[in-house]
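With one protein chain removed, the remaining protein chains of the complex are shown where they sit.
Chain nomenclature is as follows: A, B, C and D, assigned in order of appearance, with residue numbering initiated at 1 for each chain independently.
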Amino acid sequence: MDLNLIMYLIPSLIMFGCGVYGFITRKNMIAILISLELMLNSVDINFVVFNRYLFPAQQEGMFFTLFAIAIAAAETAVAIAIIINVYRAAKNVDINQITKMKF
Amino acid sequence: MEIFSNMLIYFVIIPVLTLAGLALTKNKGIDAIRAVAVTGATALVGLAVYLVVYFLHARAAGDTSDMILQTSVMWYEPLNIKLALGVDGVSVVMILLSAFIVFAGVFASWKMDPLPKQFFLWFFLLSTGVFGFFISVDLFTMFMFYEVALIPMYLLIGVWGSGNKNYSAMKLTLMLMGGSAFLMLGIIGIYFHSTSTPGEYTMNLLDIAKNNAIPHNWQMFLFPMTFVGFGVLGAMFPFHTWSPDGHASAPTAVSMLHAGVLMKLGGYGCFRIAIYLMPFAAQQLGWIFLTLTGISIVYGAFSACVQTDLKYINAYSSVSHCGMVLFAILMFNSTAMTGAVLQMLSHGLMTALFFALIGMIYGRTHTRDIREMGGLMHIMPYLGVGYVIAGFASLGLPGLSGFVAEMTIFVGSFEHTDMFHRVFTIAATTSIVITAVYILRVVGKLLYGAVQDEHHRSLTDADATERISTATLIIAVAIIGCFPNFFINIIRDSFTPVVQALTSVM
Amino acid sequence: MPLSSTIYVLAIPLFMFLFLGLVGVKMPRKITGVIGVLGMAVTTVWAYAIAFTYFFGNGEGQMLDGVRQQVVATDWTWLSFYADKLVVKLGVLIDPISAMMLVVISTVSFMVHLYSLGYMSDHDGNPEKGFQRYYADLALFTFSMLGLVVSTNIFQMFIFFEMVGVSSYLLIGFYYGQQPANHASKKAFIVTRLADLFFLIGILILSFYTKTFDFKEIMGANGHDVCNAFTSAQGLTFMGCSVTAWALTFIFIGGAGKSAMYPLHIWLPDAMEGPTPVSALIHAATMVVAGVFLVARMFPLYVLEQGAMDIICVVGAFTAFYAAAVACTQSDIKRALAFSTISQIAFMMTSLAVSSANGKLLGGHEAGLGYMASMFHLFTHAMFKALLFLCAGAIIHAVHSNENSKMHGLHKFMPITSIAFLIGCLAIAGIPPFAGFFSKDEILVACYEKGIGWGLWMSMVAGMTAFYMFRIYYLIFFWKKHEVHGEHAPKDQPWTMTVPLIVLAIISCVAGFAPFGKLVTWDGAQLETHMNWPIAGASVGIALIGIGLATMMYWKENPLPDKLATMFKGLWTASYKRFYMDELYQFITHKIIFQSISKPIAWFDRTIIDGFFNLLGNVTNSASFGIRKMQSGNVQGYVSYYIIGAVLLAAVTGVVILCF
Amino acid sequence: MESLGNVIMYVIIALTIIVFSVLAVTTKKILRSATYLLFVLLATAAIYFQMDYEFLGATQIAVYAGGIVVLFVFAIMLTHKPGEDAAPITSHKRTLGLVACGAGVLLCGAAMLGYAKFCGQSLPSMSDFTIDSLGKMLLSTDKYGYLLPFEAVSVLLLACIIGGIVIARKR
Partner (left out) sequence: MDYSQFLMMPQEIGLLVVFLLVFLYDTFMPSKSHKGLPLFATIVFGLFTIYSFLPVPDGSAFGDMFESNKATWAMKNILNIGMFIVLLQSIKWTNSDFVAIRRGEFFELMLLTLFGMYLMISGRHFLVFVIGLETASLPLATLVAFEKKYYESHEAAAKYVLTAVFSSAIMLLGLSFVYGITGTLYFNEIASSVQGNKSLLLIVALAFLISGVGYKLSFVPFHLWTADVYQGAPTMVTSYLSVISKGSAAFAFFVILVQVFGAAYAPVWEWMLYAVIVITITVGNLFAIRQRNLKRFLAFSSISQAGYIMLGVIAANAEGMASMMYYILVYIFSNLAAFGVIAVIERKTGKVTTDDYNGLFKTNPWLAFVMMLAMFSLGGIPPFAGFFSKFFIFMGACSTGSVAIYVLVFIALVNTIISLYYYLLVVKAMFIRQDECVIPAFKSHWSEKAGLWICSLGIILIGIVSCIYTGISNITNSDAMSTMFSMIQQ
């Protein structure tokens, strides 16, 4: 059996879908952040497999992923810092904690 | 600077300088504030009179160009927007009218309280817009000044108004701005069809008229836009409802300026932009607006018959009279259009007079409900007589301005031989009776009869500033009424290009 | 005196108006009155001089082959509708009728000015409040009326129609503090305005076809060659009638409003709320005949339009009868006189209308007799009706009431007034040799020329005239002994009021002998008039019957009138209530115009139109409220919108782009 | 034709990704969630290895698995008492989540499956891509050189450090 491109894309897409689902349903902010990681990770996979399967002449997708990992790390760091800050103020990390401002 | 050698620009500069002068005065220095305001207003009147003389002189000297005193200075080069000035007979008389009403308005708001300085600031900003509108021949600057004139209304009504002022001010502003939204789209559309050579778009309305390049299908779209845009300000049915509430809540001088001048911007714009630039669509769609304005005339008059608030009566009467202006403009011949301009002058002056008097009466009795007043003629004969004169002007008494205007309109309108125009003309003429009904009703209830409220007996008649304010307007009304040909000679030739354009597309 | 100086006849009253109105209010009342009277005296003398010059002088262009020419003394372009085509001029046109009217107006006006010095003062001779205004308004009226009669064009006529209307309004409403005067002035103005609307439409139609307003241009010199534009417009029809007939009918309606023809007459009785001298001047002698004057002025055109003439004829004849019938029962003497006025003006109208048929003047060698008679009657009527009103004023001033029940038996107290009144009554009843006899006789002759039916009808009305006039006379001066109320017994009034009575009485006695046919004819040519003795005799007979009947019923107090009133209760009440015309108008104005048109429109405006714009605002607001849940504050909700929005954006775009 | 080993490897990776992704977002225990995330990240690294991007795979393991997951664990430890379970999610939210992610996945899936180039493409051979050339490209200013992003991302990281300090500081 041929391992073709789509076979990598589908799991990646499912991963992305899980991320979205998790973001919308989880109550814990850290869990939401985990969902976000899933989404970012799935995008990375896309870039890499596109690069490898379709455009192996250049390494653009690979480099993009490389930088995306760095960006994701930075994002996570900042996000966790902010979440911890919220925790300091509110003593928990429930997403319902941050619904004070609305309408 | 080339532009400063054109005296028209001073119609903008003087109000702006007045604004600056007012800004320098102290909040409490009421005398200084008044002095600055009166100086500014007087300078405007002087300049306006000089302009009339100059205009007549130029015409007598054989200057037959469409507009005199033309100057054009590039402003926004990429868009070919210019600060283009120029006046023809119509603008000249409108400027004269505005100057007079500003002058009278200053005196009518002599005892403005609170915040007199701010009041005059806004007042003169409004005047700046009005004068700027009349001296411009560039669509963009016209529109800009048009909006400059609109927005001070909000604060003038909101801060210094009375009654349900918040609602009225907001409604007035939003409806007028709604109109200007239509207008803006219309102007942009005109701009992009102003020429048949792409890339040389222009905002100068003389050039646009000369190019005559707006495709007919676009005219059919842009004409209603511009006409409705200006029609809202001209209180065209069914977009007139800002007028009663707005006028009722506005302070005296603002009502004067608004009804006296600002509503004229509507009529002026309708003919100068909508009809002049898009004669084809005007011919095609004129009947729709003719119907609406015809309704305005009768409808406004009938509505005025049953109102009990003095200002509402006047506002509805304005709807009727301004309807007459648009009605006449839509008749597309120079007689009717001349009548329209005369009607603008006449309505401007007499409505200003009305509002001035109402303001003065209200300032004394603290009510505008005619059911609560009566026999005021016994108590304040000067104001009473002034009111009666204003009423006579409104119902078209010969010798006062209303008569010549209405008659010119009717005679001009009667030029059309088809059934449609005839019916509407006849319908419009009936307004002279209905006008008489409501004017006399008010006069009868307000001034005649026995004194309703004994407290009113202690009230005083007009003081010196109030007399100046009203006398200016009364004299102006009488001058137009007695010597109409003077004004007609100024006005009439201005319609030649419009009428030519209209006949050429028939 | 050159005819061009006629302008000063107008200028003086105008100046008086401005002077008294602006400066006079600061001056002592008495002095303003005197100034007013003096000004009017000058005007009168001047007007006489003009008339004399015109009728008997031989200035250039006045006479041509024994025919009086119309002279345009002044013409000033006032308003030009088209650059050189349709122009409104203000000018002075002197011809027989305008010269005659100058005399009538200035005479009556002067008498009234003089009379008012006394009338408008209390018993101690102190002028009442508003005295200056009164004289200013009188001057304004005189100016307007003079301007009306000398109009060179129909538009000028319209202008002065409006002006006299407004002067009338001001003078009726002189006692503006009193509600009846207030209402009456309003009513007078609005009703005549309504008529003027038709006048205006008529002018518009006429000027549209003839392209001019000018009388001389439309009708040619002396009305003999009507312009081609008019005759060709006669061929155009609208709804079965020629457009010119429409125009002329509309113009007639305008005149009918001023002249109080049925059904536009309703303002005139109410107008009696004004001071009595005003009634004498405006509502008896001068302004109310403006309609007659208008039709007379345009007579050459009416001659060409038989349809319009027929309408005038019918309206006139009916109004004459109707007003006479109403006058028989009125108890307010001024109202009775007002109806009498209506009836007499209707005589004049009818007289004008019967003088032509199908473009030809009736009466063979007496061509234009009706026209002449009408003008003659206008002249005499002005004099004796002014006399009657001034007498009535004197009485009212004496007893402070308009009701004849407050009078009775005044003959003993006010002999001069009584005799003057009697002369007036005899004149109006058509008893020779008083003025009314001659003019009325000519009218009846003209009516019989038109048809026996018209003649009989008008004769009957003439009889009724005699009856009701003497009814009034008896009820005032006889009937029973006067009961003195208050401190003062009524007596003859001061000289300022008595002198005009005497002067007018004398005129009423002698005016009938004026050679009117030589002076005032429709085309300026002289007209030989003969006394038609059978008709004259018959009409005198009818008048005497009327007088006799009145004497029988009202000379001494007796129950006969009451009996008759109860016998014909319905008829009597209807007549007393003026056949419910006022109620009808009330119904139309209040129930229909105010309640059924204006109120619903006002409601529509506030609720539907305004409501619509408010609804726009409210919809925006509730939309704003409705979508606020979107901003739930919950991040997860936010991203749900985000992702769904992005997906929808892609999906919809995909569908649109890929499928279409 | 792929080697069987690769296929088996692929099946394992795909299953790991799918199963642990789903578990990571559904498990009630937050620490487990982090652990499942770790498995997913490792499986991703395996894909990279399969694609012959060894350096990338290594980075993935080092940064993600080694850095980020540890960060998560610390954060969880910091903000949670042991044994604390997540509250059950409301059905309303679950529906919303399912709809949103379903719509997104279906759309993207349909779009990808509809794009012919993605289906039936087998792995082409890749020219020699060494760590040496990678390093050179990273610092190259030519086309397909990444000096600018490299410098830029350093600024980003610096900014995030400063930001993190600001946030973390107590006051």
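The rule is short, and it goes like this: a residue touches a chain if its C-beta (ideal position, glycine included) is under 8 Å from a C-beta of that chain, and two chains touch if they have at least 3 such contacts.
Note that the structure is a prediction, hence the values are computed from the model and not measured.
Engineer: Under the definition given at the start, what are the shown partners of the omitted chain?
Structural biologist: A, B, C, D
Engineer: Hey, which of B:L155, B:V306 or B:A405 is the one touching the hidden chain?
Structural biologist: B:L155
Engineer: Which one touches the absent chain: B:I13, B:A58 or B:M177?
Structural biologist: Reading the full complex, the residue touching the unseen chain is B:M177.
Engineer: Decide which residue listed in D:G67, D:G102 or D:G163 touches the omitted chain of the complex.
Structural biologist: Touches the omitted chain: D:G163.
Engineer: Suppose we count only contacts with the excluded chain; which residues of chain C make the list?
Structural biologist: Chain C touches the missing chain through residues 620-621, 623-625, 627-628, 630-631, 633, 635, 637-639, 641-647, 649-650, 652-654, 656-658.
Engineer: Could I get the residues of chain B that touch the absent chain, sorted low to high?
Structural biologist: 75-79, 81, 114, 140, 143-145, 147-148, 151, 154-155, 158-159, 165-166, 169-170, 173-174, 177-178, 181-182, 184-185, 188-189, 191-192, 221
Engineer: Please identify, in ascending order, the residues of chain D that touch the omitted chain?
Structural biologist: 107-108, 110-112, 114-115, 117-118, 139-149, 152-153, 155-156, 158-160, 162-167, 169, 171
In the analysis below, only the chains that are shown with their structure count from here on.
Engineer: Is the C-beta contact count larger for B-C or for C-D?
Structural biologist: Pair with more contacting C-beta pairs, B-C versus C-D: B-C.
Engineer: Please tell me the distance, in whole Å, between the geometric centres of chain B and chain C computed from their C-alpha atoms.
Structural biologist: Taking the mean C-alpha position of each chain, the two centres sit 37 Å apart.
Engineer: I'd like the Å distance between the centres of chain C and chain D, where a centre is the mean of that chain's Cα atoms.
Structural biologist: One centre to the other, that is 102 Å.
Engineer: So how far apart, in whole Å, are chain B and chain D when each is placed at the average of its C-alpha atoms?
Structural biologist: Chain B and chain D have C-alpha centres separated by 70 Å.
Engineer: Of all residues in chain D, which are in touch with two or more distinct other chains?
Structural biologist: 93, 96-97, 100-101, 104
Engineer: Could you tell me which residues belong to chain C and also touch two or more other chains?
Structural biologist: 636, 639-640, 643
Engineer: Which chains are in touch, pair by pair?
Structural biologist: Between chains, contact exists in these pairs: A-C, A-D, B-C, C-D.
Engineer: Can you check the complex and tell me which residues of chain D touch chain C?
Structural biologist: Per the touch definition, chain D meets chain C at residues 93, 96-97, 99-101, 103-104, 107, 111.
Engineer: Under the definition above, what is the set of chain C residues touching chain A in their complex?
Structural biologist: 628, 631-636, 639-640, 643
Engineer: Enumerate the contact residues on chain A facing chain D in the complex.
Structural biologist: 1-28, 30-31, 33-35, 37-38, 41, 44-45, 48-49, 51-54, 56-60, 62-63, 65-67, 69-78, 80-85, 87, 92-93
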